[in-house]
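A single protein chain has been removed from this complex, and every other one stays in its place.
This part shows chain A:
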């Protein structure tokens, strides 16, 4: 299969298995507990996740995986890089302290690995039994020859689009309003993506603790959204 820059659109397409997932990632529980029903609350939540949330750590890991794939391709530090892949993959999964969020990531990662394999890019290295979402996203972007910055931007864009799509099903927003929010997010996504590229894993902390707690409490709330 020939590689084309248009491949990146496949990744964020709402029709492919990955885009088709509609997980609320605690959004539903959060809105419910705080009794929020307006679109501004959703926008505020997404912006604060981009600015102080755990999603930043996932995004940073994309870059680390990408660099390792590059080094492995050049035959550099084979042994240590293979160990690093396994270790970082487990590391980022261990940072999700709710079972539901880990299972979501594992499922999405599996689907994306399957899809990339169908596209002719089978994962070449040893894998843990359960894989993280950033590992599969990074692998797809590496294979599709997408640049690192675009990989991070696409990741944030796709995540925020999914959050909005989940929000549409929870509160009365309307799709035009959702589009307006998505447009307003673009500048922030671009800024945060550049910031993440310049940081190390050790420099990225999260402070969105209320949302993290909502994710843990999610299994308390009846929903069809969390697992599609």
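Structural remarks
In this text, a residue touches a chain if its C-beta (ideal position, glycine included) is under 8 Å from a C-beta of that chain, and two chains touch if they have at least 3 such contacts; residues count from 1.
In the analysis below, contacts and distances are computed from a predicted model.
The complex includes a chain that is not drawn, and of the options "ABC transporter ATP-binding protein", "Transketolase", "F420-non-reducing hydrogenase large subunit" or "Urease accessory protein UreD" the UniProt name matching it is "Urease accessory protein UreD". Contact with the omitted chain, checked across A:30, A:69 or A:113, is made by A:30.
Residue positions on chain A in contact with the hidden chain: 30, 34, 41, 44-45, 48-49, 51-53, 57, 83, 86-87, 90-95, 97-99, 202, 204-217, in rising order.
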